[in-house]
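I am attaching a structure below and will ask some questions about it afterwards.
With one protein chain held back, the other chains of the complex are shown just where they sit.
Moving on, here comes chain A:
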Amino acid sequence: MAQGVMVVAELFNGSFKKVSLEALSKGKALADSLGESLVAVVMGAAVSEPAKELAKYGADLIVVAQDADLEGYRPCQQHNVLVDIINDKAPRMVLFGATRQGKELSANVSATLDVGLAQECLDLFIEDQKLVAKRTLFGGKIIATVDIEGDTQLATIRPNVFEITEATGAGVVEECAVNLGTVNVTLIEEKVEVSSKIELTEADYIVSGGRAMDGPDFSILENLAATLGGAVGASRNAVDAGWRPQTDQVGQTGKVVSPKLYIACGISGAMQHIAGMSTSDVIVAINNDPDALIFKTSDYSIVDDLFDVVPAITEEIKKLA
């Protein structure tokens, strides 16, 4: 008999991803509404120590799978081990953060267990003991409510959408036997940038620049982002021009972000850009064209030259501190 809610938590550089804590917090609320338990799963090389922290977010049981071959990006190995854990614990539903790894892992599990998966959910609730999700379709132009079918319902949650709330869980740590299973993709090299840069999808504040930046010098945007404690994003035009790395691109062919505050600087507001940021809480647009499309999607609009306005905003925010 299926029972409880499972959340797969990801460690990155020794700490849990913010979105994993968001997933746990939501998982805890769902488990409470079912009157059942919350199980966290952590996979990696040496995870049993850091995993204990998850009791703080309401995990009753923390299943740890330790093996050097589960550390980092190992979709094949992690899938094999996670399927064993799901089969063993038989949760009603499993939640993941919608990171690249979370989306890939959940897709592979959905395939193996032949159960439904809703990606990048904005809301989750339970009806008749089954998971129902809200998620965007058509590049954010529509929000759909979907029933997830199958004995184990799967969902990934969009970063920055759910609150992190502390709760008390028994936090019993259980090490599980690891069987890596058949691995058909061989990792040759993993290059992960360990920087102080905030990952775009997890940033609370994003300052994005477009073609109007007219060159690779994004320092005024970087200063504003640093003052806010956020990150810098870019339109596709700025990326294609070679001014910013692909990893900074927001939109349909870039990242989907949902910060508290998104400041679009010299971005015209094409649908494909909007698709990547329309679920931000508050949107500010700075554009010198009063008819720019971006103003249709912004909460606060400044019609002016961004090279004058952005440094002035940075100065004003510094005054608050």
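Assume a residue touches a chain if its C-beta (ideal position, glycine included) is under 8 Å from a C-beta of that chain, and two chains touch if they have at least 3 such contacts; residues count from 1.
To be clear about the criterion, contacts and distances are computed from a predicted model.
Peer 1: Under which of the names "Large ribosomal subunit protein uL11", "Cytochrome c oxidase subunit 1", "Electron transfer flavoprotein subunit beta" or "Ferrous iron transport protein A" is the non-displayed chain listed in UniProt?
Peer 2: "Electron transfer flavoprotein subunit beta"
Peer 1: With the full complex in mind, choose from A:132, A:173, A:207 or A:221 the residue touching the hidden chain.
Peer 2: A:132
Peer 1: Any idea which of A:66, A:112 or A:165 touches the chain not displayed?
Peer 2: The one listed residue touching the chain not shown is A:112.
Peer 1: Go through chain A and note every residue touching the omitted chain.
Peer 2: 12, 73, 75-76, 99-101, 103-104, 107-108, 110-112, 114-120, 132, 135-150, 184-194, 199, 205, 228, 246-247, 249, 252-254, 256, 260-261, 270-272, 275, 278-279, 281-285, 295-305, 308-309, 312-313, 315-317, 320
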